[in-house]
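Every protein chain except one is present and positioned as in the full complex.
By letter and in written order, the chains are A and B; residue numbering begins at 1 in each of them.
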Amino acid sequence: MTTDERGTHDHGHDHDHPGTTPDANETGYYELMAEAMKELLIEKGVVSADDVRRNLEFLDSRDPAEGARIIARAWTDEDFKKRLLEDGTKAVGEMGFPMGDAVLIVVENTDDVHNMIVCTLCSCYPRTVLGLPPDWYKSKSYRARAVVEPRSVLKEFGTELPDDKTVRVHDSNADMRYLVLPEQPEGTEGWSAEQLTAIVTRDAMVGVTLPQA
Amino acid sequence: MMFSVGDRVRIKDSHPPGHRRTPYYVRGKTGVVERYCGDFKNPEELAYGFDGTPKRELYRVRITQTELWPDYEGSDSDTLDLEIYDHWLEKIGGQ
Partner (left out) sequence: MNQRQHDMGGMKAGPVESDEHAAEPWAKMITSVAAALRDHDIMRIDELRRALEDLPEDIYKQDYFERWSEAMVNLLEEKGLLTRSEVMGKMDALKTQLEV
């Protein structure tokens, strides 16, 4: 069977979905589709190979270590922390992070409050500072349950919080992006920003775990 | 600005078809304006190729978990914060 047949024919469904490909079990099918789409867009001059390459380079340059540098700086520079909490976009801009159209809100964990981020509608994520989201962040389990039983979800990540600590879940459902400023672990006072950067994990910045010294 | 921080608001219990950024689980629920986020192009229009104007005021609304889920297991102080565009909000409390 050719891919054309697979794309336009209906396989046992009682209604036709034009523009969908029901039989996509073959390994590499979507990889091929994505490649075909890219090549067509380039051939037609809609985008250039260079446009795609530049975006790929940017994507490859983003990872959670970037976010960790922001957190470590906030832990070691009280003025920066203040600016970060007042206007996250502007403060990370100082460190060279371009947020583009997105607005960054940094939410601070304290003795009384724990923050946790989810996007129930799609999978909005602060990619500029954390890179691409992990699989679990995009999963139905996380998106469905983080807003209704956050404490159970946190336990699945090994995070047990006292009953009297307020859990604030932030549904990243529109134009804001969120980063959690975790509490600095005890025993790390006086550490350098470099040392601190190493203990700030991606999951702690999404608010599903706590950083460990 | 249509709303101020601290205003009690209700999210409209409306179910129009199409692309909406107000999740199903908060429709009809009440909360408090936590902050004003700025004016943004309307994603419900942008999603269909229109220019998204007039811009909409975007607010963060804080809702208690017990308001959302009557049998919520957790602290009464636990909250859910999310972003709601002005046309989905109604002020309550008669001010």
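Definition applied: contacts are C-beta pairs under 8 Å (C-beta built on N, C-alpha and C of every residue); 3 or more make two chains touch, one makes a residue touch a chain.
No experiment lies behind these values; they were computed from the predicted model shown.
Asker: Tell me which of A:A91, A:L121, A:V180 or A:M205 is the one touching the absent chain.
Answerer: Final answer for the missing-chain contact: A:L121.
Asker: Can you name the residues of chain A that touch the chain not displayed here?
Answerer: Interface with the chain not displayed, on the chain A side: 2-4, 6-8, 13, 17, 19-22, 24, 30-41, 44, 46-48, 51-56, 58-60, 120-123, 132, 134-136, 138-145, 147-148, 153, 156-157, 171.
Asker: Can you name the residues of chain B that touch the chain not displayed here?
Answerer: Per the touch rule, chain B residues meeting the hidden chain are 15-19, 23-26, 43, 46-49, 68-69.
Rule of thumb we're sticking to: only the chains that are shown with their structure count from here on.
Asker: Inside the complex, what are the residues of chain B that reach chain A?
Answerer: 21-23, 25, 37-38, 40, 43, 58, 60, 65, 68-69, 72-75, 77-85
Asker: What does chain A use to touch chain B in their complex?
Answerer: Residue positions touching the partner: 103, 120-121, 147-152, 163-176.
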